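With one protein chain held back, the other chains of the complex are shown just where they sit.
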Amino acid sequence: MTSARANPEMLSALDRPGSYIGKTVPRPNLDRLMQGRGLYVSDIELPRMAHVVFLRSPHAHAKINGIEASTAKQMPGVIAVVSGRELSTVITPWVGVLSHLKGLKSAPQSAIAVDRVCWQGEAVAAVVASSRAQAEDAAELVSIEYEELDAVTDMRTALDPATAVIHASLGDNLAFERNHDAGAVDQAFAESDEVVEADFVFGRHTGVTLEPRAVVADWNAAEARLTIYQGTQAPHMVQNIAALHLGLKESQVRVVCKDVGGSFGIKVHIYADEMATYALSKLLRRPVKFVADRVESFNTDIHARDHRCKGKIGVNRDGTITAFEIDDLTGIGPYSMYPRTSAIEANQVVNLVGGPYATRNYRARARVVFQNKNVMCQYRAVGHPIACSVTEGLVDMAAMKIGMDPIEIRRRNLIADNAYPCASPSGLRFEQLSHHAALAKLTGMMDYDALRVEQAALRTRNIHRGIGIASFIEVTNPSAAFYGVGGAKISSQDGVAVRLDAQGSVICQTSITEQGQGSESLTAQIVGSVLGVSMDRVRVILGDTDNTPYGGGTWASRGAGIGGEAALQATKVLRKNILDVAAAILQAAPGELDIVNNAVVNAADSAPRIELGELARIVYFRPDTLPPGIQAELMAARHFVPREYPFAFTNGIQASWLEVDIDTGFVKLLKHWVVEDCGTIINPQLVDEQIRGGVVQGLGAALFEKCVYDERGQLTNANMADYLVPMSGEMPDIDVGHVVSPTMESELGAKGAGEAGTAGAAAAVTNAVNDALRPFGTIITEIPLTPQVVLTALGRI
Amino acid sequence: MTAAVAISLSVNGERVEANVLPRLNLADFLREHLKLTGTHVGCEHGVCGACTVRVNGDIVRSCLMLAVQTHNATVETIEGLSDSGEIADLQSAFRERNALQCGFCTPGMLMAAHDLLKQSPSLDREQIREHLSGNYCRCTGYQAIVDAIETTARARSGRLP
Partner (left out) sequence: MPIVWAGEVTPKMKASAFAYARATSVANALELLTAHGEKAKVLSGGQSLLPAMNLRLIAPELIIDIGELAELRGVVVKGGVLTIGALTRHVDLLKSPEIAAHAPLLRDALTHVAHPAIRNRGTIGGSLAQADPASELPACMLTLGATIVVRGPSGERRIAANQFFAGIYETALTPQELLVAVELPVTPKNSTHFFHEFARRHGDYAIVGLAAQALVKDGQFADLRLGFFAVGDRPLLAKSAGKLVDVVITSAVLSEAFSALDDELDPLEDQQATPAMRRHLAKVLLARCVSSLLARPDLCTGALA
């Protein structure tokens, strides 16, 4: 690792003896999860709790002419059957737009459809019963009369005048359009030695969290308070929105988030059925539980990445990339999702294309259209895989056109490591990236030259292996520029409170959340390191709006960089407060003292002076023995948000080594490498595992995952047997390396690492497949790369 | 005849007598009746492996077995295997290697891994990957899990890493 940081204060806070920063330490919450003692929402049971099953539309677009539920209401265990109209007396509809995405429009969406359904799977009525099975029994007896309407399914024709308009009030099916033009694109293409164009097609896919979305909503009418138990990444956002639409004050809503069975962006949105569950609890004055089953997860969890993107690149014979141009089209379903909107993904594609490269010439158009399919919105590495696949695909095609090695063309065009700060062609500001250091490290790790020799030797034996490279940039640590400036009440700052308990242990409350990334661990590592206590003395509390500071939560790779810095700053204050009290007790100057290994010691010779437990005993039980005028404050809170840069960009590069069976079209992944730069690394193992997990989600997109819709808007593979996710048997080992360029925005210097793996994996695989197929003169720009796609490209079928 | 059926079985070493509806599957019986919520339900159609438990010593998908079929059977769940210490070494390897993130697949994954380790003490990575191919993990990318099982296999067979 290479690091360039000389901040003496940080050295004192993070690089102290016994520091946990930069060390692999096991996460404190693992035993609970490994012994089956976790508490996921699906495990929660409350007295008088009822279960809801939503009747869902079998049609992509239809008018609801009538709901007949009298028989269902008589079924054993049934408490209520509620329509959208009935529920609308309790909860108001919403519109998923943000003001900074100029021109973005959407229609009001209700918790349960009223009059009309706009995608297959939209809820039409709720059946609430004593058990889930009883609710399902009764649901079979509800009859709903539909009148089918024309369904808009193909994004390519959604804007045609002949196509039906889904929401008449909006005038057309265009949700959002962004145009960007920088430099002199036309001139650059005209003057280029070669210009290459391609159409890139991406399969619509989804997150498939292993624990489906789940909510228990508990309206306590006596307290006039709603407690929501939900696996969410953003508890305060849920609190704000539930209160807003149920006509409550935020203080009347508590959101509790215990263990979460996977999220990946799927659980950062507000879903209509979750809103309906809150409303049903209020309506029926009892706890109501909703657990999506796997089929409805596929039909209602947000989808993502359904894009068709035309790309164009100009290149000179010396390898200089002269310009990029894209025209991106995406279909987002019938509504822009709430509250983060469904325009962000296309916006990100525009932002990120060409991002690693030095050319200033870049033109982009992105159009976001409505269609009668499930909603699309932000899923892990939002927009990154699209932008990376288009950019890196074009770069490889340019290299192929001029006969240059893929590594060499990147070496000649990646922004120089000493060029920062600078901006991307789309206007994004980069503080410090390390593309060239990462590239050098990657080629070393994979022994690129030797691999090329091996590839050539195997080719003579009719074995077709390929090497694919993909550089990328990654958006992390978002400031208010993401959502806040557009009017969404999604906090971009996070807060941490730390206090010393009466035995000298530390209780830390943080507004970031845990879904397995290691938020709890990294927070304890920072607190322990800065304070000078062992990690086992630090208990971290998160996921409860009643019991944590206000903040954004864990999404967009912000937990470590933003929540971690808040923890650092809060702990510094607590440390100072402890040393002040210790100085008073010990009749020393605070500057002469330090805290090491759970005790106050002499800064000079580390001689122990007083155990923290003893100090706490005096402060809490014998404050009368403290000198007059000393009031100990053994609790401190601090908040943090980046102010200098709207996002902390990170960078990295991936490589894939794979074999294509040209007779069957099957692709076998042999090895994958990643080098990334997330700034200060708090726990190397956790970072590496974020990368690996992210890569495998990207590999899923590359080879397997696709929501298959028919022309009527029916999702035809909405189950785990037919929607293929990566399993252990087909996944390669993944080597991860790092370059370290800390951000100067924070003392901690940490940037995010959650998107990096997913950002570049599919691009690396696609480039590798095309490298393998080079002797056959075919190039594939469509994922997933199924055997059917590969064989078709090879002309074998 | 859709009425409840009396069953008697052993769960984690304890005798359990219950009256269950025929349609109740073993996963729901364990979770809802016995409150053994460590057995997770991820798909309810036998694909994801999160509900893997041991019945009469064999791993099975508890969503693909009716509770009534466990009459006179011995059922063991993650809670039982944890309390008895039977998989303590495997859990320790998972902890050291961070072989879980969200933890939802983990009980089923541990069940499947331990089953493999019992069958064959010396394992290569390919065999491990194959045996786990019915257990879905969305977080880790599997490598850490394979590493942890490999480490445990070496330790159990007295081989050094």
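Each chain gets a letter, A and B, in the order it is written, and its residues are counted from 1.
Operating definition for what follows: a contact is a pair of C-beta atoms (placed from the backbone, for glycine too) under 8 Å apart; a residue touches a chain by one contact, two chains touch by 3 or more.
Because the structure is predicted, anything quoted here is derived from the model rather than measured.
S.K.: Report, in label order, the displayed chains that the undisplayed chain touches.
M.R.: Missing chain, whole complex, touching shown chains: A, B.
S.K.: Based on the whole complex, identify which of A:718, A:761 or A:783 touches the chain you can't see.
M.R.: Of the listed residues, the one touching the omitted chain is A:718.
S.K.: Thinking of the whole complex, not just what is shown, which of A:20, A:40 or A:54 touches the missing chain?
M.R.: A:54
S.K.: Touching the left-out chain: which of B:44, B:76 or B:150?
M.R.: B:44
S.K.: Residue-wise, where is subunit B in contact with the chain that is not depicted?
M.R.: The missing chain touches subunit B at positions 1-2, 5, 21-23, 25, 28, 44-46, 49, 52, 58-61, 63-66, 68-69, 71, 112, 115-116, 129-131, 133-135.
S.K.: Kindly note down the residues of subunit A that lie in touch with the hidden chain.
M.R.: 53-59, 120-121, 132-133, 136-137, 139-140, 292-296, 299, 462, 663-666, 704, 708, 714-719, 721-722, 724, 727, 729-730, 786-788, 791, 796-797
Rule of thumb we're sticking to: only the chains that are shown with their structure count from here on.
S.K.: Express in whole angstrom the distance between the two chain centres, defined as the mean CA positions of subunit A and subunit B.
M.R.: 29
S.K.: Touching subunit A in the complex: which residues of subunit B?
M.R.: 23, 31, 36-45, 47-48, 50, 77-79, 82-83, 91, 94-98, 100-107, 110, 125, 128-130, 132-146
S.K.: Which subunit A residues qualify as touching subunit B in the complex?
M.R.: Listed in rising order, the residues are 26-27, 30-40, 42-43, 133, 207-212, 259-264, 293-294, 515-518, 685-686, 689, 692-697, 719-721, 725-729, 731, 733-734, 757.
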